[in-house]
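Only a single protein chain was left out; the remaining protein chains are all shown in position.
So that you can tell them apart, the chains are marked A and B in the order they are listed, and the count of residues begins at 1 in each.
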Amino acid sequence: MVLTIVEHDDGELDDVSLQALALARDVAEQTGESLDAVAFGPGADAVAEAAGAHGVETLHTVEDDALADYAPEAYGRAVVQCAEELGTEAVIAPGTDRGAETLSHAAAKLDEPMAAEVTDVEVGEAYELTRQRWGGTLIEHSKLTADTNLLTVAANEVSPSETGGDAAAVEPFAPDVDDGDLRVQLTDIEQSDVEGVPLGEARVVVSGGRGTDGDFSELEALVERVPNAALGSSRAAVNEGWRPHDDQIGQTGAKIAPEIYIPAGISGAVQHMVGCKGAENILAINTDPEAAIIQKADYAVIADLHEVAPAIAEELEARGHAE
Amino acid sequence: MEILTAIKRVPETGAKVSLTDDKRDIDTTSLGFTFSPHEECAVEESVQLVEEHGGNVTVLTLGPEDATEQLRSSIAMGADDGILLDGGDEEWGPVGTASAIAEAVEGSDTGYDLLLFGNESADAANHQVGVRVAEQLGLPCVTGIKDLEVADGTATAKREIPGGSEVYEIDLPAVITVKEGLNEPRYPSMRAKMQARKASVDQQSPEPRAEGLELVELEVPETDDSPAEILGESSEAAEDVVDVLEELEVV
Partner (left out) sequence: MTQLTSDSRDIYREFDTFTNSGGIEVARTDERMEELKRRVVSAKSFGEDAELLTPEEVEELVPYVNTDIIKGGFYSKGAGTCDPLRAGELYRQQAKEKGALSTAANTEVLDMHVEGGEIQAVETDKGTVEADEVIIAAGLWSPKIADMAGVDIPLTPAVHQMVSVGPIDRFEEGPEGEINYPVIRDMDTQMYERQHGNDIEVGSYEHRPILWDVEDVPSIEESPLSPTQPPLTEDAFEQSMEHALEIIPDLLDDPSAGVRHSIDGLLSVTPDGHPLLGPIPEVDGLWSCAAIWIKEAPAIAREVSKWMTQGHPDIDIVAHDHVARFDEYGETNEFVKSRAHEGYQKIYGIVHPREQWQSTRPLRTSAFYNRQEDLDAEFFEAGGWERPRWYESNADLVDKYEDQIEDLQRPNEWDSRWWSDIILGEHLHLRNNVGMVGDTGFGIFDIIGSDAEENMERLCVARMDIDVDDAVYTPILAPNAGFVADLTVARLGENHYRVITGGAHAGQDRTWFGNHLEGDAELIGRSSELCTLGVWGPNAEALMDSISEEPMTADSFDFAEMKDVTINGVSAKALRISYVGEFGWEIYAPMDRGQRLWDTIYEAGQEHDIRPVGTGVYGETGRMEKSYRLMGAELEIDYNPAEAGLTFHGVKDADFIGKEAYAAAIDEENTATLCTLSVTDHTPDGGEPRFMTGGEPVLDQDGNVLIDDEGRRSYVTSAGTGPSVGKHLLLSYLPQEYANEGEQLQVEYFGQQYPVEVEVAGNGGVFDPENDRLFRNEY
């Protein structure tokens, strides 16, 4: 059996979990094993339908009150117990903070290796993996040899695929966790006081770099005119103190996957590009036709962003696209 | 408080990397070395915590002897001591790395209150060394932290999620892995850099462990370098831009 850890928001599976399920199903098919999933927290059984539609046969739900709030070590313990009880070939987690954290705990407890950021698995004598290094600028081919194969799936690299299957069978699972496993547990969630659409969820991301010279007002105005749009920035702009770090797109900042990404005055260093490679389209605004970003973009405007951004906003208004 | 901060020496790459002939490593002939932005923040955070609460920062790395350079960079940022776990020129996997670090902590006379790691190394990105160290030492652990405060033996750590952050309370001693954005790492002063060059670094030779994950070879992914469609060279291109946005149905 191939067990996939899935994350959900009150019963709704998140994108990266769906991606993890796609890779897990591939592994299950290659090994001739069934595909199961485990979900935690209140409303976990609500994901049965979506999980089934993505090939999951059985959904193991952990709805223990003590584990209602996320607790990395306890979740890791639960995964270990679930895997051991079911006799698992592989455990696959989404490439999220929680996914990697939970699986790391499980790996340590099982004394097994774990491979992170995996994008492809060929099952032979061992698992022949393709995984990402350097935020995806380098690909690693490696072999995983383990009794239980533990993998996290790189975010936004594998496309989810539906089988159209029926809802997964739900089987509650009651792990045996002690207080020690609950030493670390989510105590609170703070809402960000920043308004607007989070970068990771926006359909349109406009961002500025060194070329803004610190003036983001036109870009802000443009973002306000587009629904579901968010404003980001390059690392250079953050380093200059022009934008908060939360806005940073790149290897060590946010990874975005919008319909269109509009970098303005950003040269396009590779560390930036790995943050926006999930974008469907890139439209670069830059005065330098030789900038690396132009090579990477689908569309480009070779002009000063301080002139182009207001012009786009005006054109949007003229065509009646007011937010 | 006593803080141990772990860092990893990695090459400073450009937009394109070249591989060595055996394809098992990056060709670093013309490259410099650094440590990941996450770890820079870990060092900065540990220095700030000690500035606030008193104590010592020990910075540790597992790597080749040349990784002493990164220890010195950390000392120039304000760390007090350095420990090199001399791992030779071969890259170590996360199992052996975590085990060696845990053993170094266990073998140390210092009772560390806090072990700080980067969330993942810039190069290998295994996302697990901090957790494994915590498990081996029996310490609580939280990862991916972008905000950290310590008071009365408890750390309040925050992890970013869309639209806000998760808050964790964690009793010390503990392991915490952090991400860039936690703070603004300082640039060391020239005098500090010079003094760091003279600082002594403790050196240990850990034993490697078997890794279940074995590197076969690396590959540089192909990139699409097809030229962009130039919509214009002035603000008059705005019309075409809006056409594109309309076509994508995002406005």
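One rule holds for everything that comes next: a contact is a pair of C-beta atoms (placed from the backbone, for glycine too) under 8 Å apart; a residue touches a chain by one contact, two chains touch by 3 or more.
Note that the coordinates shown come from a computational prediction; the quantities given were computed from them, not determined experimentally.
Though it is not drawn, the left-out chain touches A, B in the full complex. In the full complex, the hidden chain is touched by chain B at residues 12-18, 29-33, 69, 72, 186-191, 193-194, 197. Take chain A: the residues that touch the chain left off the picture are 289-290, 292, 295.
In the analysis below, only the chains that are shown with their structure count from here on.
Centroids of chain A and chain B (each the mean of its C-alpha atoms) stand 20 Å apart. Contact residues on chain A toward chain B in their complex (touch as defined above): 70, 72-73, 97, 100-101, 103-105, 107-109, 112-117, 128-129, 132-146, 152, 183-192, 198, 200-201, 203-204, 226-229, 245-246, 248, 251-253, 259-260, 268-270, 273, 280-284, 289, 292, 294-303, 307-308, 310-312, 314-316, 319, 321.
Within the complex formed with chain A, the residues of chain B that make contact are 13-17, 26, 36-38, 93-95, 98, 119-120, 122-128, 131-132, 134-136, 140-144, 146, 158-171, 179-181, 211-221, 223-225, 227-239, 241-242, 244-246, 248, 250-251.
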